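See below for the structure under consideration.
For this depiction, one protein chain was excluded, whereas all remaining protein chains were kept in their positions.
Here is chain A:
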């Protein structure tokens, strides 16, 4: 670079720096904790709206949830919180600070389809009624509507941040919203079948993740 060019660049950026300093105002730091609170509030809101309309499982209403409900609730909650935490942390970027712990929770949630497959391979007949279960539409409808509310709130919060990998943020936002939205539905889901959870819960989470990947990045561009 010539000396003349350097002088021109220096002059241009010096006047820019003057104007940026003149424009300085105190800012409130974007805290990850606030992002998590936003996600928690949206999840609670989805529950508060859907539970009175569609009802809760009797065992959940009696505060004595069955084993399958505890297991799938735990898997969905862990996956949702881990994915939400990973994407919230990415709103304050830093080379070398990417969090990938959420992958383990996805692996844990995959135990449901793996168990379903193992049972079938072991000779247990697959309950084909699951494909035509009338509750499947409700499962997808409630899960994805809740996911939409949670994902919208999370995306709105992320827009204040500095997401440098928007595609990854899209996947994670969709995954978090899908897992938490399906968690909300699972509290009212009458089925206790592991095959049902593997198929319909899995489908709801996958659809939400794909929608997140398609929709969220364009809303996060700087």
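Note that a residue touches a chain if its C-beta (ideal position, glycine included) is under 8 Å from a C-beta of that chain, and two chains touch if they have at least 3 such contacts; residues count from 1.
The rule is short, and it goes like this: contacts and distances are computed from a predicted model.
Among the names given as "NADH-quinone oxidoreductase subunit J", "Sigma-70 family RNA polymerase sigma factor", "ABC-type sugar transport system ATPase subunit" or "Permease", UniProt records the absent chain under the name "Sigma-70 family RNA polymerase sigma factor". Within the whole complex, the absent chain has one touching residue among A:73, A:145 or A:164, and that is A:164.
Those residues of chain A that touch the chain absent from the view are 1, 5, 8-9, 12-13, 16-17, 20-21, 23-30, 90-98, 160-162, 164-168, 222.
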